[in-house]
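One structure, as structure tokens, below. Some questions next.
Every protein chain except one is present and positioned as in the full complex.
The first chain written gets the first letter, and so on, giving A and B; residue counts start at 1 in each chain.
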Amino acid sequence: MLLRPSLPSFVVIGVITIIGCERRGGCTGANCGTLINAAVAEPGTLLPPSSEDIVANDINEQLFLKLADVGMSENTLGDEDFQPLLAQKWEWDGPLTLVFHLDPRARWHDGAPVTAADVEFTFNAYTDSAVGSPFRPKLRRIASVTQRDSLSAVFRFRERYPEMFYDAVYHMRILPAHLLRPVPRDQWRTAAFGRKPIGSGPYKFVSWQPAQAIELVADSTFFLGRPGVRRLIWRFTPNLQVAVQQVIADQADIREQLVTPENVERARATPQLSVYTYRGNVYTYLTFNERSQEDTTKAHPLFADRELRRALSMAVDRASLLKSALDGLAKVPPGPMSALLWIWDPDIRQLPYDTAQADRRLNALGWRDHDGDGVRDKNGQPLSFHILVPTSSVLRRQYARLLQEQFRAVGVRIEIDELEPSVVNQRVATGKFDAAILSRSNDPSPSSGIAQTWTRAGFGGSNFGRYYSPEFERVVDLAVTAASRDKAKPLWRAAMETLNADAPAIFLYALDNVAAVHKRVDNVQLRPDSWAAVLRTWRIPPDRLIDRDRVER
Amino acid sequence: MTVAAWLLRRLVASIAIIVAVVTFVFILIHLAPGRPCGGRDEIVDPTICEQVNRQMGFDRPILEQYGLYLVALAHGNLGYSFSLRRPVRDAIDDTLPFTLQLAGVALVLDFLLGLALGIYQARRANRLPDVILGNVTLFVYSLPTFWLALLLLLVFGEKLAWFPVGGPSDPVLCPVIDSAFCVADRLWHLVLPATTLGLVGAAGTARFQRAAMLAVASQDYIRTARAKGVPERRVVLHHQLRNALLSFITRFGLALPFLLTGAVLIETIFAWPGMGRLGFEAILTRDYPLVTATALIASTIVVAGNLVADLLLGVADPRLRVRAAEDLDIVTA
Partner (left out) sequence: MTLGTWFALGVALVLAAEFVRALRQRGLRQRGERWRRFFRHRTTAWGLGILTFLVIVAVAAPLIAPFDPNRQLDIIQLKNQAPSWTFLLGTDVLSRDVWSRAVYGARVSLGIGALGALMAVSLGTLVGAIAGYYQRWVDAVLMRGVDVGLALPRIFILLMAVALWDGLPFAALVIVIGLTSWFGTSRLVRSEVLALRQQDFVVAARALGAQSGRIIFRHVLPNAAAPIIVSAALSVGNVLLLEASLSFLGIGIKPPDPTWGNMIADNAPSIYSAPWSTIVPGLAIALVVMSLNAVADGVQEALDPHEREPA
């Protein structure tokens, strides 16, 4: 039987024909290649000190350089393991003074040389309260940065401690003073520069299609070596599942985080993808608010009670939850840390999972089911509280439901409040919650993050549950100032055990990161604290180029 | 009433409606809990929040903010989006074309497919093809659009890989549309989202069209025409179709709110950089100016659509003019 052609079939054939006729040829050789990254969020700005989001950080790794950076070892103590970037070399000039010598070959993408004036300008901007950079607290121990000559920048510290070098180089990306000086500091969050940045990194900014994509192109004259891949495209997709689908359907090359076991399985089953596992830098926990919702100076009716928190912690089978939701893609954190941190140690003492003991302790505290409704009560008040979860996180929503069932089994009633991220954000920051499932990312050093989130220094900041233990703070202070890892490790361990015994939170999971990258890419290195940090070394061998690598535009 | 006077009255009423919409949305979004701040997911330092709020003037009394907003609006200034860190106007300029493209293609599909099915069914009323199609359209009409979107994406995007998985264009070949190839590429990317949106609409249109044509068919003048021996083809084309089209034009005005509502979900699922997604994300981040502006644009489109439908109706049938629009449109709402 003959097929009768119809209008729709003409359209389809036409489209296929046009796509088929796409020009071949184009780029050949070693430095071709286009990598499309399926990103799940769009940055607000690409001006480094003002950008808080992860995707902006990934892109800025390509556009802007630090003076030096941690190596794949992630060692943050001393300076031996650091890789030179903008700074060619450095030396100590006395115990509190560090001098960086800039690489004379370094250029801004507009052609101007990178100078020590830029370094001085950058430090002043990062520490200016008008800019409001989230990195500002991390630079508090650096007193000043000045220029000695046009290629030498001098850092002066307030005190001597093991991670001085790390603080000097890790948090700041050097900015072009000649372009940013005219922009008023209180308008940096919204500066036009942030949408059309000019940096000194291996890639140059090309275009930003709002809500669609950001495109970068390799700087072929980059002073540390020409990047292996010619074009980088960040493609924005509001939905993780669709982002994963794009990589699977070969419409994107990189998804640096697959998150769920199901996605990993699908990626493994996809012929053109390679799957890479690297240490995660995020941990997720259920935090108890120890202060009253109405007034943060008053005690919370439930969670100010250390014994109750301990009993609740023992009621949660973290290992099973992990197996159910993440099946080998994560670990149970032995405290407030991700696997990225070198202080990670599964032998750190934690409260056991023991429902019998939890039951005994709750009974001893007077929380018994007097009225037989399945929920414990005391003085007529049921043992019930709300858990705050942002609607944006599939995994945390799933965990909330799992926890609800776990607590139900020991007679504790949970109400899950799933709210928009902006509302969760506000309530958590102002202390208006009972308990919340939160995620935090670590930078490679335990010193800044743990102190910020679990000591008094974090009240009003990221210590949302307002946990306070004088003993914990004493040991942390010792650990931060210890001269070597060997000396610091037992101190950190003691601090973590103190914290775990107080049960300010239940540490639920620390994800292992699993990335899917197209098979044709060689030398795929993912640095755990920032996967895109060494993207410039990725290569596509000339014999493996595919159509989208060759396209000239 | 002359056409000019009628038009003037409708225009004034339309503007009043839009102002009322803006007012309502303005009040509602300011009442909603949650504070405008930085981005989507991360917890922003409270001091930065306060800084943003002060800069944007969100700490002032709501009446003052409303007054300032209206004044700015009168000057064509839609305000500044702190979550996108750019003028609202720019964000709308970037996203509106995508929503219009999506809605436009979906609308064409809706009408072409819906009309064709409806006419076909009406001509074979109560016979087997009509019964089968009737059940199919009823089923499709009843599907949740986002659920259909998920399934289509799974089957045609990932499993069969016939169509692209989300996004408006190939980011390598066509970051901007500058050639015939890129137009084809855009249409290619539109297939799944527009089909999802248009299919459900088409099922509704088919049902509506069939009923309308049958209603007309039983009227006297059609019977007379048939009795006089006018060829069936002519009866259908000239009489039935023409009259059915009248009621159909009103559906056009109604399809717009449906498409815009659907666009929020479809654009989010298919990573389509349109205004629906923009508005949704603006609500999540409590980006007051952006929320108000998207509501303003969306309601303008709806109101303008109704106005156009009424005008067309007046052109198509002078007898009907104003009343028909008000009576007919609800049957399918």
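Basically, a contact is a pair of C-beta atoms (placed from the backbone, for glycine too) under 8 Å apart; a residue touches a chain by one contact, two chains touch by 3 or more.
Since the model is a prediction, treat every value here as computed from it, not as a measurement.
Touch with the chain omitted from the figure is made, among B:Ala32, B:Ile48, B:Val230 or B:Val308, by B:Ala32. Checked against the full complex, the one of A:Asp93, A:Asp110, A:Glu159 or A:Glu405 touching the unshown chain is A:Glu405. The missing chain, though absent from the display, is touched by one residue of B:Val21, B:Val88, B:Leu102 or B:Leu115; that residue is B:Val21. Among A:Gln241, A:Gln350 or A:Asn425, only A:Gln241 touches the chain that is left out of the view.
Where chain A meets the omitted chain, the residues involved are 240-241, 260, 262, 265-266, 320-321, 323-324, 386, 391-392, 394, 397-398, 400-402, 404-405, 415-420, 423.
Mapped onto chain B, the interface with the missing chain covers residues 13, 16-18, 20-21, 24-25, 28-29, 31-34, 125-126, 134-135, 138-139, 141-147, 150-151, 154, 158, 211, 214-215, 217-218, 257, 260-261, 264-265, 268, 279-280, 283, 291, 294-295, 298-299, 302-303, 326-327, 329-331, 333.
In this text, only the chains that are shown with their structure count from here on.
Contact residues of chain A toward chain B in the complex are 11, 14-15, 18-19, 21-22, 34, 36, 41, 44-45, 52-53, 132, 134, 186, 189-190, 194-195, 207, 209-213, 215, 231, 233, 235-239, 242, 245-246, 248-251, 390, 392-393, 419-423, 425-426, 428-430, 438, 460-462, 464, 548, 551, 553.
Put simply, chain B touches chain A in their complex at residues 33-49, 51-52, 55, 80, 82-86, 90-91, 94-95, 153, 157-158, 161, 164-169, 171-173, 175-176, 180-181, 184-185, 187-188, 268-271, 273, 277-278, 281, 283-286.
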